[in-house]
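All protein chains of the complex are present and in place, except for one that has been dropped.
Take a look at subunit A:
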Amino acid sequence: MRSKGFAKHYYAMLIPGFIWLTLFSIVPMFGIMIAFQDYNPGAGVFGSEFVGLETFRYMFELSDTVNVFFNTIFIAIMKIIGNLIVPLVFALMLNEVRYMRLKRSIQTIVYLPHFLSWVILGGVLLDIFAYGGPINQLLEAFGINPILFFGRADLFPFLVVGSDVWKEFGFNTIIYLAALTGINPALYEAAGIDGASRLRMLWHVTLPGIRTTAVLLAVLSLGNVLNAGFDQIFNLYNPLVYSTGDIIDTWVYRAGLLNLQYELATAVGLLKSVAGFILISLSYYMAYRFTNYRIF
C-alpha cells in the first residue's frame, strides 16, 4: 500500500488539536487533587497540605449533599423519560402527515427552541409564567387564582422537566424520523393489501421498524442520570426553590465560586464526574451489546 510513511503526517495533523485538549481538558484534571487537600491558593495545587478523605467525610455530614443528589437524579430521570417518549409520539404523528410542505414547516418551527439558549428561554419563561403574566391571566379567566409558578418549590421540578421537554422534543424527533424513513414502503403496501387499517400499520409495521432506535436512545440516555441541566436551572431557580430545585452543578457553583469552599466544591464535582463517567461507559457498552451500535 502507498500509505506507508503517512504516519508522520497523521501525527502532524493531530498535534495542534492534542495540544489544545491537553491544556484545556487534561491539565485541569490534575486540579481534582484539591478535593484531597486543605487547599491554600498561595501554595497552589502542588504545594497544599494533603488531608486524605477529610473533605468527603465532611461532605456526607452535610444535609445539603443528600438533598442535592436526590434532586439531580429525580429531575434527570424525569427528563430522560419525557425526552424519550414525547419526541417518539410526535415523530409518529408527523409521519402520518402527507402534505410535505406542511410537514417541513412544522419541523422547522419545532426545532427552533433547541437552538436558543437557556438565558433567552429562561427570560421568556419567567415572563410568561410571571405573577401577572399571560399564563396567570388565562388561569384567571377560568376563575383560578394567580400562581407564583417559579417561586413554588412543589411545582419547580415539574416546570423544569416540562420546559426542557418542550425545548428539545423537536430536535430529538430528527433521529426517530430518520428511522421512520428507513422502513421499507413495501411493508406498508403489503399490509394495505391485507386490509390493515392505519392504526394496525402503526402497530405492526411502524413500531417494530423503529424499535432498535428507541432501545438505543433509551440505553444511551442512561449516561445522563446525573445531568439535570445546569444552564436551565441556573437561569430559572431562586432561593425559594432550593429545597427541590438545587442540583449538584448549581450547588457546586455556589459553594465554590461564591462561597469559595474550593475543596468541598471540587470533591462534589469529582464525585459527579466519576459517577457520570462510569454511567456513560456502561451505557455505551450496553448499546454495543444490545444493538451492536458503536458511537466511535
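By our rule, a residue touches a chain if its C-beta (ideal position, glycine included) is under 8 Å from a C-beta of that chain, and two chains touch if they have at least 3 such contacts; residues count from 1.
The criterion applied here is as follows: contacts and distances are computed from a predicted model.
Missing from the rendering is one chain, named in UniProt as "Multiple sugar transport system permease protein" (options: "Type cbb3 cytochrome oxidase biogenesis protein CcoI", "LLM class flavin-dependent oxidoreductase", "ABC-type quaternary amine transporter" or "Multiple sugar transport system permease protein").
In the complete assembly, the contact with the undisplayed chain comes from A:L257, out of A:L53, A:V66 or A:L257. Within the set A:L23, A:L53 or A:V66, the residue that contacts the chain not displayed is A:L23.
Interface residues of subunit A with the unshown chain, by the touch rule above, are 1-3, 6-7, 9-11, 13-14, 16-18, 20-21, 23-32, 34, 45, 90, 93-94, 96-99, 102, 105-113, 115-128, 130-134, 136-137, 148, 151, 166, 170, 174-175, 178, 185, 188-189, 192, 198, 230-231, 234-236, 238-240, 249, 252-254, 256-258, 262, 265-266, 269-270, 272-274, 276-277, 280-281, 293-296.
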